[in-house]
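Here it is, the structure, as structure tokens.
Only one protein chain is missing from this complex, and each of the others stays in its spot.
What follows is chain A.
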Amino acid sequence: MLSTAVHLANSTPSQLLPSREMMAFTLASHILLVPFGVALPFITLVMHYRALRRNDPVALKLARRWSAVMAVQFAIGVVTGTVLSFEFGLLWPGMMGRWGDVFGLGFGVEAWAFFLEAVMIAVYLYGWRRLKPWTHFWLAVPLPLAAVMGAFGIIAANAWMNTPRGFTLDAQGVPVDVDVRKAVFTPMFGPEYWHFVVAMFMTAGYVVAGVYAVGWLRGRRDRYHKLGFTVPFTIAAILTPVQFFLGDNAARAVFHKQPVKFAAMEIVWKTDTHVPEYVFGRLNADGTIAGGIKIPQLDSILAGFRPDTKVTGLTSVPAADRPTPTEATIVHFAFDIMATIGSVLILLALWYAWIWWRHRDLPLNRLFFRVAAIAGAACLVTVECGWVTTEVGRQPWIVYNNMRVSEAVTHTQAAGIWATLGVVIAVYVAVFGSFLAVVLKMRTRWRIADEAAAGTLAPVDPEVDTPYGPRGAPDPAAVGAATGSRSESGPSGGAR
């Protein structure tokens, strides 16, 4: 068994690299939309509740606009997610063929959760006009639950890949005696899941708040921007310290359950006690470290609260069973960027809390809003870094200590996969580009309408011939009720 493994590791198939790149690219793209799929419904519902409860038209406008964005974002999330399911078969048939029945159940849970999510989101997004306000609201309340449930399935699968169990191997290395409960609730599951869910809520909160922070910086300091900023930002700020704690917890779980990944995260070469912590820094092929800031003892202290904690090094396993020095450096950087951004965000949250406590109002400080405006983007970067830590840190294993990535990969020729990757990148750039363009267009339309309504609109540009102003029928209810058709154009208007 071991000798075949070593043999396989040495004969890296040429289609491995393009397959990994393709998986990484499509996942990294999909994951950018996931925070909004998971958490935007919740944030919108909070705003919606406020609107109904206090009869607040500004809050209602915000909730409606967010759900208009959600409609497009959800669709792109669905299609990029569907690609991932195909890729399991197209790129990693070996993994699915051998392990599908062991760890696939998580995806089964995910599928029905997505189903519920898709149904409820349809009702929510399209229910604004014809459902009773509170009915409409309550029908959407289970939505965040379904979203969190969907994340459950996916993280269960990923945690299983990190700490596989719930099976025994027979003489041929085929898994038998599958115990699904053990395979779903693996040791990494808890830490990974909570850390992930909170990351999603934080990210969505900071990104949405960031939009209004930019507006604020550009001088739009009305109630609309204030509300649009405060609600998501508060949610995210409350979660930030929680996330720090959960991240620390995840790191310690990795230390115990995936010691070699931990060694890569902290670029620890030899197993030792009193291990120093390197902030950034590169691992050379001979085990020396270049650059970075060295803090004596700290790594041992972080891992086990005592300087004499023993930390497993990369060299504790044969070279073929651990990340290469380059991979370890990537993991180390990803992890350090994540931890750095996480810490900076805590400062931001504390700043916010302090000002709120002192003034009971939003800070007037431009610097605060500048930082708040980029917090969302920073969170997206952090999410990518987190996944790089998880996935690259597991190399060369696709199923930790049980299957190598090279054993799982498809037999399709490398050239074909490279070509496909090219096509996929082109398609994704077009899709994400169009998506962004559409959302930015929506924002511009809203801004212009708001400015027109407030009477602050600059004189109309002479080149512009189309009159500004709200589009559509003045009384949607009347038209809608009469023909049941789209009010803005009636049955004769429409597509294309």
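The working rule: contacts are C-beta pairs under 8 Å (C-beta built on N, C-alpha and C of every residue); 3 or more make two chains touch, one makes a residue touch a chain; residues count from 1.
In this section, contacts and distances are computed from a predicted model.
Identify the UniProt protein name of the omitted chain, choosing among "tRNA N6-adenosine threonylcarbamoyltransferase", "Putative acetyl-/propionyl-CoA carboxylase alpha subunit AccA2", "Cytochrome BD oxidase subunit II" or "Electron transfer flavoprotein subunit beta".
Hidden chain, UniProt protein name: "Cytochrome BD oxidase subunit II".
Can you tell me which of A:Leu169, A:Ile293 or A:Val427 touches the chain that was removed from the display?
Within the whole complex, the residue contacting the unshown chain is A:Val427.
Which listed residue, A:Ala24, A:Val83, A:Leu298 or A:Ile355, touches the chain dropped from view?
If we include the chain that is not displayed, A:Val83 is the one touching it.
Going by the contact rule already stated, which one of A:Val46, A:Val141 or A:Val178 would touch the omitted chain in the full complex?
A:Val178
Looking beyond the chains shown, say which of A:Leu16, A:Ala39, A:Ala59 or A:Val102 touches the absent one.
Considering the complete complex, A:Val102 is the one touching the chain left out.
So that we can see where the missing chain sits, which residues of chain A does it touch?
Residues touching the hidden chain, for chain A, are 61, 64-65, 67-68, 71-72, 74-76, 78-83, 85-90, 93-94, 96-102, 104-105, 107-112, 114-116, 118-123, 125-131, 167, 175-180, 410-412, 416, 420, 423-424, 427-428, 431, 434-435, 438, 441-442, 444-446, 448-450, 452-453, 461, 463-474, 476, 480, 483-489, 491-496.
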